[in-house]
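Note that one protein chain is taken out, while the other chains of the complex remain in position.
What follows is chain A.
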Amino acid sequence: MTQADGTMKTEKKPFKPERITSAKTTQWLSNNKQLIGIFSVLILLSVFFSFSTSSFFTTGNMLNLLQQLAPNLIVVVIMTLVITTSGIDLSVGSILSLASALIAVLLSARWDSFFAFVFVLIVGAAVGLLNGYIISYLRIPPFIVTLASMIYVEGCALLITGGYSISISGSSWLMSLGGGELFTIPVSAIIAILIIIIGWIILTQTRFGTYIIGIGANEESVRRAGVNIKKIKLFTYMFSGMIAAFAGIIIATRLGSGSSNVGTGFEMDVIAAVVLGGTSLFGGIGTMLGSVIGVFLIGIINNGLTLMNVSPYIIQIIQGAVLLFAVIVNTYFFGRNKKRN
């Protein structure tokens, strides 16, 4: 290590370049040791399931898993950004339900697939925009704002479906979003991978991402740096609504039907994945890769245990326990989730 005694010299004291490189590597390792940790758990679990059930580690099951997890992988990207600002979006599950119901209703009403698709995205973005406006301009805590949205958006979904599931038939490109394949890989999984890459670039390589982290660490500091933090938060929640709606379309086209309850509990799965991955609930620290691993961890526990014929009730108990354990480890071994002074 170079000297860290905090002195400042009046004369020049040049850095040694190779020290900086090594400090950078050390920094990366110390930032990512927990990522390496949960990734190891993921690998161990996969190995365990591969030996305990013959159907787990098959191409068919893996592709099926990927397709099932695609909506979670898409929404976890934006949820990571939201939580990194020290916010939360509880309304994504309801928006997903509403989007799936709405696309089904619009297609039944003979809307053109493209216009129905765009309209649903706009509805999602509008809900997100309203969330963002109330959170950043009226300064109401995100938890309560998005809780309210979660309730009224689900009400809207119930209203337009009457509580029934509505079957879908759209043009082929729209249906292929959820059910299609490209070289045997589900289209939804390919889209998810693209969105993950874009999300990672936004978080780590752009000004927007830097301000998202900065807002989570010290909002006032970012404001004093001359950044329009209200706009940043507004856009984050708007994208959250839009992407949740997109995930809703994907689910609806995969299932071939839309209903007001497909997204029930979805927000909790996504938030759990983000927290499992090591993003701090207090903001300022966010890891896209961690969140993706978090989704797979939850998904694989579910998939593997199901294949082992474990009761879904017990699976849910195990998932809760794993989350609790991970949060405790993250907090006490990696200093995440602890409130900074």
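Here is the rule we go by: a residue touches a chain if its C-beta (ideal position, glycine included) is under 8 Å from a C-beta of that chain, and two chains touch if they have at least 3 such contacts; residues count from 1.
As a convention for this text, contacts and distances are computed from a predicted model.
> Just go with whichever of "ABC transporter ATP-binding protein", "Pyridine nucleotide-disulfide oxidoreductase", "Succinate dehydrogenase subunit C" or "ABC transmembrane type-1 domain-containing protein" UniProt uses as the name of the absent chain.
For the chain missing from the view, the UniProt record says "ABC transporter ATP-binding protein".
> For the full complex, which residue in A:Gly170, A:Pro186, A:Gly214 or A:Gly294 touches the chain that was left out?
A:Gly214
> One chain is left out of this view; which of A:Ala157, A:Ile285 or A:Ala326 touches it in the full complex?
Here the residue in touch with the unshown chain is A:Ile285.
> Given that one chain is not shown, which residue among A:Val47, A:Ala225 or A:Ala321 touches it?
The missing chain is touched by A:Ala225.
> Pick out which of A:Ser40, A:Gln205 or A:Ser311 touches the chain that's been left out of the picture.
A:Gln205
> What is the set of chain A residues that contact the non-displayed chain in the whole complex?
Within chain A, the residues touching the omitted chain are 1-15, 19-20, 23-24, 27, 201, 205-207, 210, 213-214, 216-218, 220-228, 284-285, 340.
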